[in-house]
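For reference, the structure I am asking about is given below.
What you see is the complex with one protein chain gone and the rest in place.
Moving on, here comes chain A:
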Amino acid sequence: MGNFGQLMDGFAVALTAHHVMIMAVGVLLGLVVGVLPGLGAPNGVSLLLPLTFTMDPISAIILLTSMYWGALFGGSTTSILFNIPGEPSSVATTFDGYPLARQGQAVRALTLAFTSAGIGALTGVIVITLLSSWVANFAMRFGAAEYFAVYFMAFASFIGMAGGSPFKTLVSMMLGFAAATVGIDTISGESRLTFEIDELIGGISFLIAVIGLFGLGELLLTMEEGLKFEGVKAKLDMRTILRTVAEVPRYWVTLVRSALIGCWMGITPGGPTAASFMSYALGRRFSRRGRNFGKGEPEGIVAPETADHSAGSCALLPMLALGIPGSATAAVMMGGLMIWGLSPGPMLFSTRPDFVWGLIASMYMGNLIAVVLVLATVPLFAYILRAPFTVVGPMITIVCVIGAYTVANHVFDIWLALAFGIVGYVFKKLDYPLAPFVLAMVLGDKAEDAFRQAMLTSDGSPAIFFSNALVSTMMGLGILLLCLPLITVLFKGGLFGRPAAGDAEAHGRSA
């Protein structure tokens, strides 16, 4: 167990008073950054980067990663309280977190999210510890076709999830793909759907869309429903937090499944956002309480949060071992590595074991500190919901507008977010699901690039998607997931005479 010995050396590096203090500071800064939508972990980390120039690389990376953990936790807070995802990866947390908070159980929702996130993160770090040397070689096996297969699985798991009209799911997903194509195309270098508007040449930021669709869209809906806000009932006692923490192990099946999905998507190029969506979709499909998803079901919070955080931790591994960042924040950190004079790559593990294992050890500590700190903030955040809607409503609007502007300092983005707010409202009124739209926006251009790269590599032959065991297995699983609803319906239809009706209903307010 060479890794274990090295991990212990890593703890010796990471567990100095100086480094523990850095972790706490990083986590707190990350929380602030994560709570503000638009600012997000990548921006926060790049703001902090100049401060690290004068630090030694180990302290520097500990500061940046701790901030990342803090931001990942903070991102869920606004998802649950206001239906505004602070981070792209916490979009799926809104589906059940927000309904639960509206039922007056904000404390429970937040505690569930943070505890399961902590468990997810720790699983991710354990996977990194055990598999670090193997992952680099495994990730090398991913060519364009394999990349596409990963995305295909994420999409396939989602199509089955939509219990409502498959037509509406498809429309929503296609609109998402269209939004993802805006900007300069990687493969041809041509600009697409930009209508010669300068601000569109960089594409539509996913964060802008999410702030509009979820935050502003929900606000419009709440206003129409008569300015009711159930948060007033939120109870604020420590016992609720402790009771909820004790409740989490009950969802162990969801925890294990979600952590596995998360680690898989973090190591492969899927990333935390896709991981949280996929985990939510599969949770809904396979959980016994699946039909309650979207109505404030605890498992609907546990599933995306666990996956999000295990993917977030695992995403650091391809960055260190290959120099291919698994998430936007990892990309910023990789920039930092190069400025500190380190080159990410397969040799980093042997040339700078103190750095790599110090970092991995700090991930255990950092996440532990983050969970404790973040649980301590729960009463504070839940208290906000006690304010009447006439106060909270304008506050949400301001947060949304500032968030939209912060993404790229474009005034145009504020209008774009407002437009997305109206789209979100219309979607909900007409009962179109938002989740497929969002997923297509996140993964659309990546999936498209991978598909076209694969086609270029194979000279146009689709056989490349079944050319080896790895890609064939993934495509096979994807097709199975895609057909699963059909199989289920046929099966149930044959046995009981009619398909289950609960799903369609459950979907009503989910996305």
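Just so it is clear, contacts are C-beta pairs under 8 Å (C-beta built on N, C-alpha and C of every residue); 3 or more make two chains touch, one makes a residue touch a chain; residues count from 1.
One rule holds for everything that comes next: contacts and distances are computed from a predicted model.
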item: Chain excluded from display, named as in UniProt, from "TonB-dependent receptor", "Branched-chain amino acid transport system permease protein", "cysteine desulfurase" or "Tripartite tricarboxylate transporter substrate binding protein"; value: "Tripartite tricarboxylate transporter substrate binding protein"
item: Hidden partner chain, touching residue among A:I22, A:I301, A:M334 or A:M363; value: A:M334
item: Selected residue (touches chain absent from view) among A:L170, A:I187 or A:A246; value: A:I187
item: Selected from A:A14, A:A71 or A:A144 as touching the chain missing from the view; value: A:A144
item: Chain not shown, touching residues in chain A; value: 42, 46, 49-50, 53-54, 139-144, 183-191, 196, 198, 201-203, 322-325, 328, 331-332, 334-335, 338-339, 341, 343-348, 408-409, 449, 453, 456-457, 459
